[in-house]
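The other protein chains are all here in position, but one chain of the complex has been omitted.
Entry: chain A
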Amino acid sequence: MAPNLRINAVAFISPQNHPILIRTFAKQDEHSIKYHYIAHTSLDVIEERVSAGGKATECYLGLLYAMEDVAVYGYITPLKVKIVLALALSDSVVKDVEVTMIFKALHMAYYSAISNPFLKLDAPTESAHDYSPYLLVGSPKWKNFRQRVDEIGRVVGNTPNPASTT
């Protein structure tokens, strides 16, 4: 019954609020900038939720807002990397469990991507604020990360909703 979730875009944002990777799955090229704005504005809501939640904040921040044709969901990793998911807006209940699952997959993708030791090849060693790999991982030089993210986007788009098959 419920249609599959469709991911329009995924954004990874560094703890310093710089974009790491913004991946758009929608076809139209002209709209890709739109997801930059969405990712950027989501930071407002994410910061609000995080500061309201205090220390007990869970990673999954839920629906941040719905605007135009997308519903924007947020997730913050323990190391404060923010993941923003723009789902196509459809008139159906989006189960938090499923969104959390996607987020966890994305988080794992990011996690395994930054585990790449070669990311730190050019970085100064023993640097105190060593955030370069977080930004580098999304740079065009490294394909692994975006391939994983694309894979997640593809899998989510294709597999039927597990709850709706019953």
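Keep in mind that, in the parts below, a contact is a pair of C-beta atoms (placed from the backbone, for glycine too) under 8 Å apart; a residue touches a chain by one contact, two chains touch by 3 or more; residues count from 1.
Just so we're on the same page, contacts and distances are computed from a predicted model.
Trainee: Would you kindly match the missing chain to its UniProt protein name, picking from "Ribosome biogenesis protein NSA2 homolog", "Trafficking protein particle complex subunit 11", "Transcription factor" or "Methyltransferase"?
Mentor: Listed in its UniProt record, the absent chain's protein name reads "Trafficking protein particle complex subunit 11".
Trainee: Of the residues listed, A:Asn17, A:Ser115 or A:Asn144, which one is in contact with the missing chain?
Mentor: Within the whole complex, the residue contacting the unshown chain is A:Asn17.
Trainee: What does the interface between chain A and the hidden chain look like in terms of residue numbers?
Mentor: 17-19, 22, 29-30, 33, 36-37, 40-41, 43-45, 47-49, 58, 60-63, 65-68, 71, 87, 89-100, 121-128, 131-132, 135-136, 139, 163, 166
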